[in-house]
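A single protein chain has been omitted from the complex, and every remaining protein chain is retained in its original position.
And then subunit A:
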Amino acid sequence: MFSNTSAELSLNAPARCISAVTNDTNNHRFLVGTCALPPSHQNGQEYMGGIRAVNPLYLLRYHEEMNEMAVDAQLDFGTDENTHHGEIWSCSSVPMDSRLVITCRSARESSIPSQNAQAETALWRIPESAMREDDIEFYHDEDDMDGNGKSEEISKSMEKICDVELGQGRVTDMQWNPRCIPNRNSFDDAETGTVSSNLLIVQSRSREVCLSMVDCDSSCVVSLDSINLSIPTARGIIPNPPKASWDPHNDHMCAVTLGTSIALVDMRTPSKVINGLKNCHRFGVTDVDYNPNKPSIISSSGQDALIKFWDLRYTASYMEDDYIPNSSAWSRTSPIRTIRGGHNHWATCIKYNAFHDQLLLSGGTDSIANLWRISSISSAPLFDLGDNGDMDEFDADIGSNLDDNDSFAEVAKSQSNDVDNDSYGDDLVGEKSGSGDVNTNDKNAQDIRVLNLEMRDSVYDVAWSAADPWVFASLGYDGNVVVNHVPSKEKYKILL
């Protein structure tokens, strides 16, 4: 198996967002939006041959058998004269339908699109023909993605279904209700539980973060509710795109980054914000992600180059009606784990593996993407770590058997069902007794950096593949997409 190899593809344009096509569990599909600055006048054609390309949405596919990455389609936003080339600030594939995607782009009206200027957020349908199932043809080899020649074949137009009516401000993050389980064919099947909305959109405004609960349908997107949270002032804070994460164990709850703090939002309450973690990261929190298997554990990355893990159960304080981020009611808790030294500038994003919560991805503006195994605080901590020699032999034997993707998912799901709240205390004990010397890169330690990828430019987004829990993609600002596998040693350590 080629499970340790990686594939790389360059889009030759700055890009900040990547999204796995979550509904497609058969192919490793990713959507990447570029954000090259379009010329201020509507004479984009002049620059078609140059570096100033339009900003299409790229549909990428990773061919595991050949270990190749290819552009399946270069999707532009309509062909009529209203077409403009706004930078794509965020995109998110709809988990119920792989052909639907929501994007946020700079609006063309503002000649100098700034951070707080009007942005256009819309739901788009990808043409059927773009979702290719055929094998790779290596068309991208001869084509340098300059936008001429054969690229026209892959150039497709998307159909705009509707605009998402949001207020001013750039969309920085879109989070789907965890109950929106992929592989459902209709929206009706998607049980959203007691919550009517299924999408959370985070917008950045000047010194404010706007959260919108949105109900997304195959035909329309309705904004149900929205709140504005002001970013508490703190020293040396440098604004960065706010992010959010939806609690997979309680779909009323979500966590939003708010300057140096993390706000916990309960969508049922009138004040929305019920609690928060104060001063999580010096200078600002950049991303937050809930542990998918273990309730109340969240991870966060920050501008202090640290990655931290928090146990929300320690933040017992409850806020009545007032939302005062700086009040003492917001507890300054200490993290349950801190990773130091993984990045040497801002850590910009953090993503849990959806099935194995030991595995995490983090990216940073130091052009590094890291794959971590943080098993000491995961739902399935490693206790007995046999020596590596045995694992090597295992690789050869088991590699072929475990090839089937579905079996992975099954194993993973059965594991995730075993989440036991009470086991947390035991975990801590286990951590104490565990040999894990965190200062050595001992492969048998509980928590290690499994991989670190050096990209060419800052990493602003990473994504796990929807088709295989062991595949992930990281995106550099220079437009480089790198697909990687979790090393099989790690894989078997977790599975076996």
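What we mean here is this: a residue touches a chain if its C-beta (ideal position, glycine included) is under 8 Å from a C-beta of that chain, and two chains touch if they have at least 3 such contacts; residues count from 1.
Note that in this section contacts and distances are computed from a predicted model.
S.K.: Can you work out the missing subunit's protein name as recorded in UniProt? Choose among "AP-4 complex subunit epsilon", "glutathione transferase", "Mediator of RNA polymerase II transcription subunit 18" or "Vacuolar protein sorting-associated protein 51 homolog".
M.R.: From the choices "AP-4 complex subunit epsilon", "glutathione transferase", "Mediator of RNA polymerase II transcription subunit 18" or "Vacuolar protein sorting-associated protein 51 homolog", the unshown chain carries the UniProt name "Vacuolar protein sorting-associated protein 51 homolog".
S.K.: Among the options A:121, A:275, A:458 or A:480, which residue touches the chain absent from this view?
M.R.: In the complete complex, the chain left out is touched by residue A:458.
S.K.: Have a look at A:126, A:221 or A:368 and name the one touching the chain we're not showing.
M.R.: Residue touching the absent chain, from the options given: A:368.
S.K.: Using the document's contact rule, name the residues of subunit A that touch the chain not shown here.
M.R.: On the subunit A side, contact with the omitted chain comes from 14, 37-40, 47, 50-52, 111-116, 206, 235-241, 279, 282-283, 303-306, 332, 334-346, 365-368, 374, 431-432, 436-441, 447, 449, 452, 454, 458, 477.
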